[in-house]
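All protein chains but one are shown at their positions in the complex.
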Amino acid sequence: MSDRDPTPAEALCFEAGIKFGTLYHQFAGTPVSPASADSLATAMEDAIENQPHCRSVTVDVRHDELEAAVADGAAEYVELTGRFLEVEIVVDENEGLEVVTRMEMDGGYPLMTVETVRETSAGDASDR
Amino acid sequence: MSDRDPTPAEALCFEAGIKFGTLYHQFAGTPVSPASADSLATAMEDAIENQPHCRSVTVDVRHDELEAAVADGAAEYVELTGRFLEVEIVVDENEGLEVVTRMEMDGGYPLMTVETVRETSAGDASDR
Amino acid sequence: MSDRDPTPAEALCFEAGIKFGTLYHQFAGTPVSPASADSLATAMEDAIENQPHCRSVTVDVRHDELEAAVADGAAEYVELTGRFLEVEIVVDENEGLEVVTRMEMDGGYPLMTVETVRETSAGDASDR
Partner (left out) sequence: MSDRDPTPAEALCFEAGIKFGTLYHQFAGTPVSPASADSLATAMEDAIENQPHCRSVTVDVRHDELEAAVADGAAEYVELTGRFLEVEIVVDENEGLEVVTRMEMDGGYPLMTVETVRETSAGDASDR
């Protein structure tokens, strides 16, 4: 068994995970309807982009799924949960490291994954 | 001691309270900066207006307070809490009853109060 | 149309609503399983009882419903939502006024209602 410090890429993947947990659990449960979903998605993007290392957050509302849920439900709105969203979060680090992460539904569960670890050359990173 | 059912005005004040508790505790803790505060305020209004009996929600960001907190803090953003907001929520009931409620800072505590109970005549209510 | 200040009973119903909105939207979305539900229910009771005017909060977990949802789902846990709970909140005011409120499922929707407004005589209230 060996114990070691995290690599820069591991530390950055940890940061990306924080953003996903924040986004999901800050906003899960919010009353949402087809008409209000887009302002909520914008606020989610803007809120999470405040966090350190967060280059971009893209929240896409799954409008078909949301409309179907409202049609099935007992009210004109539902509570926000992962099945109504697809999310991409990109985090970066100034030494030319970038991590692309995503949340998509997978077998009924909102699965969050690291899609790509991108290491740029020092030259590529220098203009950031 | 006497037990009785609530009056329509009492039931509507209960509804107004639900909206305030929802608004506050759904969004408290959200990362917020001077640049992201307005999209969050809009999303809060749109989300809570989905709830039953909710005629209007107005969320005003206290930008001076928010800018001062960010200047004092260890990061470029802070967590949303009541001191950064003033909120008015109006709920109504179809029999000509309306309740106006408000959250404002009072001695360091975000105080939520019923400001006005408004009873309209049947005629006033008929065009809604 | 007439505008007036709230009665003490209306103001107390507003307080009760705040507690319900807080309880629901603070904790909705929490990962919950049959094994972890009871500690969450206890924490919900203790947290909300901190709020002003809150005499008692009772959160009952609907274990059958929760176990069925976990059995149907893609994971060993689900996100907390109203269908897994029954809640009673009692608020009071020192002038001998008490309001009993409840959340129960009603046609697939977690309905929150004022059950009873209780006015005690001055004598009953004096020993509190």
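Residue numbering begins at 1 within each chain, and the chains themselves are lettered A, B and C in the order written.
In this section, a residue touches a chain if its C-beta (ideal position, glycine included) is under 8 Å from a C-beta of that chain, and two chains touch if they have at least 3 such contacts.
Treat the numbers as computed from the prediction; the structure is a model and nothing was measured.
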| item | value |
| --- | --- |
| Residue numbers in chain C that touch the chain omitted from display | 22, 26-27, 29-33, 35-36, 39-40, 42-44, 46-52, 75-77 |
| For chain B, the residues touching the chain missing from this view | 24-25, 28-30, 73-75, 79, 81, 106-109 |
| Interface with the unshown chain - residue positions in chain A | 1-7, 9-11, 13-26, 99, 101, 112-114, 116-121, 124 |
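Keep this in mind: only the chains that are shown with their structure count from here on.
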| item | value |
| --- | --- |
| Where chain A and chain C are represented by their mean Cα positions, the distance between them in whole Å | 31 |
| Chain B-chain C separation of Cα centroids, rounded to whole Å | 19 |
| Residue numbers of chain B (touch at least two other chains) | 22, 26 |
